[in-house]
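Complex shown without one protein chain; remaining protein chains in place.
So that you can tell them apart, the chains are marked A, B, C, D and E in the order they are listed, and the count of residues begins at 1 in each.
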Amino acid sequence: MRAGREGVSSTLVKFGEMSTFLNYTFQSFNFRNKQGARPFYDLVANISAEEFGHVELVANAINTMLTGATPNGSRNGGGPGSPLAEVKGVGNPHHFLAGGQGALPQNSQGRPWNGDYVFASGDLVEDLTHNFFLETGARNNKLKVYEMVEHPAARALTGFLLVRGGVHQVAYARAIEKLTGADLTKMFPTPRIPTEKIPESKPHIKRGDHLRLYRFSPSDYLELAAVWNGPHPETGEDLVVVDDPPEGVPAHDLPPQPAVFAPDYAPEEIAQIAAKLREQAGLSKEATGVVASAPGNSRTKTKSSTTKSKSTARRKTPARSR
Amino acid sequence: MRAGREGVSSTLVKFGEMSTFLNYTFQSFNFRNKQGARPFYDLVANISAEEFGHVELVANAINTMLTGATPNGSRNGGGPGSPLAEVKGVGNPHHFLAGGQGALPQNSQGRPWNGDYVFASGDLVEDLTHNFFLETGARNNKLKVYEMVEHPAARALTGFLLVRGGVHQVAYARAIEKLTGADLTKMFPTPRIPTEKIPESKPHIKRGDHLRLYRFSPSDYLELAAVWNGPHPETGEDLVVVDDPPEGVPAHDLPPQPAVFAPDYAPEEIAQIAAKLREQAGLSKEATGVVASAPGNSRTKTKSSTTKSKSTARRKTPARSR
Amino acid sequence: MRAGREGVSSTLVKFGEMSTFLNYTFQSFNFRNKQGARPFYDLVANISAEEFGHVELVANAINTMLTGATPNGSRNGGGPGSPLAEVKGVGNPHHFLAGGQGALPQNSQGRPWNGDYVFASGDLVEDLTHNFFLETGARNNKLKVYEMVEHPAARALTGFLLVRGGVHQVAYARAIEKLTGADLTKMFPTPRIPTEKIPESKPHIKRGDHLRLYRFSPSDYLELAAVWNGPHPETGEDLVVVDDPPEGVPAHDLPPQPAVFAPDYAPEEIAQIAAKLREQAGLSKEATGVVASAPGNSRTKTKSSTTKSKSTARRKTPARSR
Amino acid sequence: MRAGREGVSSTLVKFGEMSTFLNYTFQSFNFRNKQGARPFYDLVANISAEEFGHVELVANAINTMLTGATPNGSRNGGGPGSPLAEVKGVGNPHHFLAGGQGALPQNSQGRPWNGDYVFASGDLVEDLTHNFFLETGARNNKLKVYEMVEHPAARALTGFLLVRGGVHQVAYARAIEKLTGADLTKMFPTPRIPTEKIPESKPHIKRGDHLRLYRFSPSDYLELAAVWNGPHPETGEDLVVVDDPPEGVPAHDLPPQPAVFAPDYAPEEIAQIAAKLREQAGLSKEATGVVASAPGNSRTKTKSSTTKSKSTARRKTPARSR
Amino acid sequence: MRAGREGVSSTLVKFGEMSTFLNYTFQSFNFRNKQGARPFYDLVANISAEEFGHVELVANAINTMLTGATPNGSRNGGGPGSPLAEVKGVGNPHHFLAGGQGALPQNSQGRPWNGDYVFASGDLVEDLTHNFFLETGARNNKLKVYEMVEHPAARALTGFLLVRGGVHQVAYARAIEKLTGADLTKMFPTPRIPTEKIPESKPHIKRGDHLRLYRFSPSDYLELAAVWNGPHPETGEDLVVVDDPPEGVPAHDLPPQPAVFAPDYAPEEIAQIAAKLREQAGLSKEATGVVASAPGNSRTKTKSSTTKSKSTARRKTPARSR
Partner (left out) sequence: MRAGREGVSSTLVKFGEMSTFLNYTFQSFNFRNKQGARPFYDLVANISAEEFGHVELVANAINTMLTGATPNGSRNGGGPGSPLAEVKGVGNPHHFLAGGQGALPQNSQGRPWNGDYVFASGDLVEDLTHNFFLETGARNNKLKVYEMVEHPAARALTGFLLVRGGVHQVAYARAIEKLTGADLTKMFPTPRIPTEKIPESKPHIKRGDHLRLYRFSPSDYLELAAVWNGPHPETGEDLVVVDDPPEGVPAHDLPPQPAVFAPDYAPEEIAQIAAKLREQAGLSKEATGVVASAPGNSRTKTKSSTTKSKSTARRKTPARSR
């Protein structure tokens, strides 16, 4: 199981979702002459919004894979015991010693994501060239992760991200073509494995997700269509801008892992306090939030959890300034 | 001017907005037993959403300060010339050599933000203790930045962030009190300068922004009120949950800086291409986006640009899974 | 055994003894207005002295765990052979390739302790808040290490350090209370496992070590008592300042590990040279130092070695300027 | 003044006192077969103890240089003002923004000391070779710092450290000679400037400090004399082991710097609380600690403060296990 | 002068010659199926050889700029003096405190080049995409450096490197086109300043250096011509493979800088020793090496030194395995 998490963790670092999210974020914050170059600004800013959702998706998959790695049973009043003895030497020890069996912005060797991974030269052609390279690097990385992992949640994750990442590859290639005439779509697929050959990608392709750029603002990013149009370079189907973000789904509710004190050594105490606070504040007796049911066993409910992960990604809408 | 940017850059690293944003983001992604501890989950997740907006605010202020640092005049067909000669030895050279006179996730000495700054132990009391410490560290840092900077945009930024940071300090103190009974609000203000003494903070306090927690989701985070209630520890006024996020404002449109090729050596070419693409896509002839007018001279228009920055922050609503 | 060392190594980095030692050291070096704030200066400076001893304790435990990991037999005149073949892939390879089966200031993934872990803002309330957070983070880390390790030396180490770390948690909470009125002891225990439930901590609690602050200077740090007084927050017993540092014990004498050339490929040659030098210098024929007997087999003699480790810690007295 | 601090800060990183202190510390913790190689163990462990005092000395010098860099006047009830405006662009901004005008374990460019600077191979000849190289690198660095600084405190510091560092150079050369016969003292002085040519070193040479190795334990490290004997390689005078550590002096009491809230925005409040706590604890009404008088103006009192720094170094006695 | 070196130093890090050299070096070492993909292997390996020469060129320019920064006069037997006082706060202090007024593989803020800058995925299309992006990033960086520096040696250096870097941009674009059909040369020039507009580039263009790929092996890399052919994308002239490496020139002989002990505090002593050794070895009385005459004054002899730098680059021929 170790290397499964290894692979997935790698999508939180250099060629992963933290990088795509924060590269496009800083590029759009710093974008000069937004009005003059509106279609390109809209593209970068809008994809940035989608990438934030992908960071959550990756975190979700890692959290799911980590759930159950330690014994879940209640501890009957005793001391700490040895619940972590069985994860000795299993993957990144930070997941257990620093974190609470949760995702961290670092790779499986404990090296963190860092701001040097952000490239924002301000030169539009240069930044788009970088983004195209970043997306191909991310695709390369994800294909290898796919080849390494066996956990269904990890395969579902990569299958979905490969489809959406492919959309971004095409988007940046189109932007460069519109600006300079250079047609980078001739390089597809890079690496040379068509996404449609990947079983976990197929359902997303079937419903047309490889053709769609979702607009993550109700009133902004209207000029996506000036870049995102024409035929898909591999299938020839028409590229489409969808005016709404993908539908959202409830967040996962991850079960407590008392071995690592997450959210507490005695989680039920917190629940009692929460209930009391709710009451005192005049709120409903029951927790008001809507969550996806906790995956009791991370392996058996994989299918449904996958579906959720996917749709979660689609409703991320980090609203930005217009 | 150098140290002014120095100060502001420091709010993009260890004790700044990148850290508050990404700490709360990962903590909320990884939160175990969300339903059982709903008021606390809602608090952390909701503040995370606000912090993303603060990252944009800081970037905006830096971009405003950098605008005009190099000559703006068009280059009449010639070679590169020496437009950067006058920023020799002025502050972080990365702003000119790596970036396009834009914000980067690094401090003034070029050291990047990194994922080691994220603390997410999963233990709720521990994470809240961290967040309380992080907010006091951020307040300490921002007060010193305030003392160092003279540029009005930087003073306006810090004045506003000190008010909102103060809200988060109180919020985490309240959460700890609700969970454990320990009343950390007795430590306020830390450092021992009341925010109300800061001229640039006063207008925000006057309109009550030091009392409000904005809810950054139309349908979620309903249990904020279970933690955020009672009197403000310094003024005694009632704490209030506002059901809507703060109103948004258009993004700044930063003028081109051809000296660093942002967005191009010849920005007008891109504008022409954009116009043509818009037309081909059947969009309006004019750029559709709404932006705040570009600050032609970063010093003279400070007042209005400040107002914008402030309100920009208030409308950030990175929607999250319910 | 790998993860055992993994756990223990983690106490030499961010939330471990190197950090507590060097944070309090720099804070006390830099302390402004020592006389005006004497009780607080004395507290920080005195705990710094104890923490240095803890660094040695941790190093000792790691060295004990590493002893015997490679074959001990003498090499009869031959070449290097393959004595390290059996530690392939076992834990941090630096312990064998860079070090001589000895402790290094780095975690199990080879990432070193670094000076960014030192927080010394100079603001007393802020620094104490940090120290309180650092001690709770260290307690969280050590409890998890305890849960992971099985080697008796590692369990003995963590059992002892949890008691002393608990004392420091209380000390910083008290200091904050004395300064601001905020009572952080209501948060105890954090994490929510009472130290008294830990078998290896019990003997130390039984002899009252959870109540004592040892004074690590014969003539200084007299004002510890102005902060360290009143009842223990968990047991209600009186807190006590002990005027002498804990009694010392001889250093461990670790056996040679010729596989890694520590202290040499042919250790006996060095011993002969040393004997000769001693003689030439008119010193005694036998080595003059007093050491604890070498643990020939790191597993069988654990009990006694533990006792030693514990007492070693108690006699560390890095004398400081008055 | 900037580069003065720049130079001095560099002695807290790679080739400075943090490195010598922690290299020898870890080497002595990990030393295998202490008894068999006693003279060498005693040498490394004893020098480690002295180096800790040097770290304090360097911190002291930096703190003295930073004192007064910001306005000292009390702030009459107002907000923060602009007290840091005048240190804009002056040296490492961390000294003001992160720290409280105090020393930090980082160089002037904000890069921290890190554990990779510790070399502890366990092979005695190899470690001694490293230590010899480290001391020559440190001498090279300090001579250049001396050439760069003009502040008398910095010159006094380097003048003293060059004498003591020279002692350590000789010590490691002697150790290698005793072990292998290779006489590295023929390389002295490296770099090729005799220490006796340095005005600030002369008084220390005059009183014989270039010949002495102080024994930092009342009962241990008795075998120093087996290595430290014979003539000084440059002067021919006899090397001497002094059985007591150098006499200590009180710690400096650095005046408050309210601009950076050190120890508080309103330092007198803390003094009042401290007085009250002392009273409640039945201690003397006056602060009990003995400190060197605060250098009101860092420039005028340089001479006496220098004397203190020097003697402070001499009494550092971080007691270690026998 | 500071920023001049700042700019040039930046060409030794992320987007500079160390990166191009070591990226192509590792890619060619690791190249799989060299025979099957010979034209591409030859291209990458051959450019790697040229880039090593560029590292030397950059080092030369920095060394020239640093020469004379400290007083050159002999020191008449005295102590160190204050020769570095005048470089206080001038640029990267490492050049004086760590180095001997010489180039270091780090940027002006002291952050070193590191191996994370090497991208070697093994996927040929991906690696070529990276290399194309790296070359455009390097061009962007160098154009900005050009705009910032005024020292003639630095302008000459960048003028020359922009021509050769342009050749590599075209080369990787051609390689991608040959492999995939995507024509990236349509993006040129990126950034949008034609190299021919740069005065210091013109002489190199005039003699056709923008069209030539030099073959850095007498017997290998014969298949460069399979990629490097056709018209230059900007000028339409024919691309040419030159079968010999550019003619070499003698290395610069940099004058001693006794202030930083380079090569010694008393350089003449070394010269005397060298002469004696030469004699003892039966070599000629005079030094046998051929060097360019030392630039006594770095400003007056710039023109000739530039010419040399240029030709030095051309004769670098790090021979590689066939």
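Assume contacts are C-beta pairs under 8 Å (C-beta built on N, C-alpha and C of every residue); 3 or more make two chains touch, one makes a residue touch a chain.
Remember, it's a predicted structure, so these values are computed and weren't measured experimentally.
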> What chains on display are touched by the one that is not shown?
Replying inline: A, C, D, E
> Which of A:Asn33, A:Thr67, A:Asn107 or A:Thr180 sits in contact with the chain that's absent?
Replying inline: A:Asn107
>> I'm checking contacts with the chain that's been left out. Which of E:Val8, E:Ile47, E:Leu84 or E:Ala103 qualifies?
In response: E:Ala103
> Which parts of subunit E are in contact with the chain that was left out?
Replying inline: 18, 22, 25-26, 29-42, 52, 55-56, 59-60, 63, 98-106, 112-116, 118, 120-126, 178-179, 220, 222-223, 225-227, 229, 248-257, 260-265, 267-268, 270-271, 273-274, 277-278, 280-283, 287-291, 312, 315-322
> When the complex is taken as a whole, what residues of subunit D touch the one chain not shown?
Replying inline: 14, 116, 119, 121, 123, 125-126, 129-130, 132-133, 136-137, 140, 176, 180-187, 190-192
>> Tell me which stretches of subunit C touch the chain missing from the display.
In response: 77-85, 87-90, 92-93, 96-98, 109-111, 259-261, 264-266, 269
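Convention: only the chains that are shown with their structure count from here on.
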> In this assembly, which chains make contact with subunit C and also with subunit D?
Replying inline: B
> Expressed in ° and rounded to a multiple of 5, what is the rotation angle of the C-alpha superposition of subunit B on subunit D?
Replying inline: 120
> How many angstrom lie between the CA centroids of subunit A and subunit E, rounded to a whole number?
Replying inline: 41
> Considering subunit A alone, which of its residues make contact with at least two other chains?
Replying inline: 98, 116, 121, 123, 125-126, 260-261, 264-265
> If each protein chain is taken as a node and each touching pair as an edge, is the resulting graph a line, ring, star, complete or other?
Replying inline: other
> Hey, which chains are touching each other here?
Replying inline: A-B, A-C, A-E, B-C, B-D, B-E, C-D, D-E
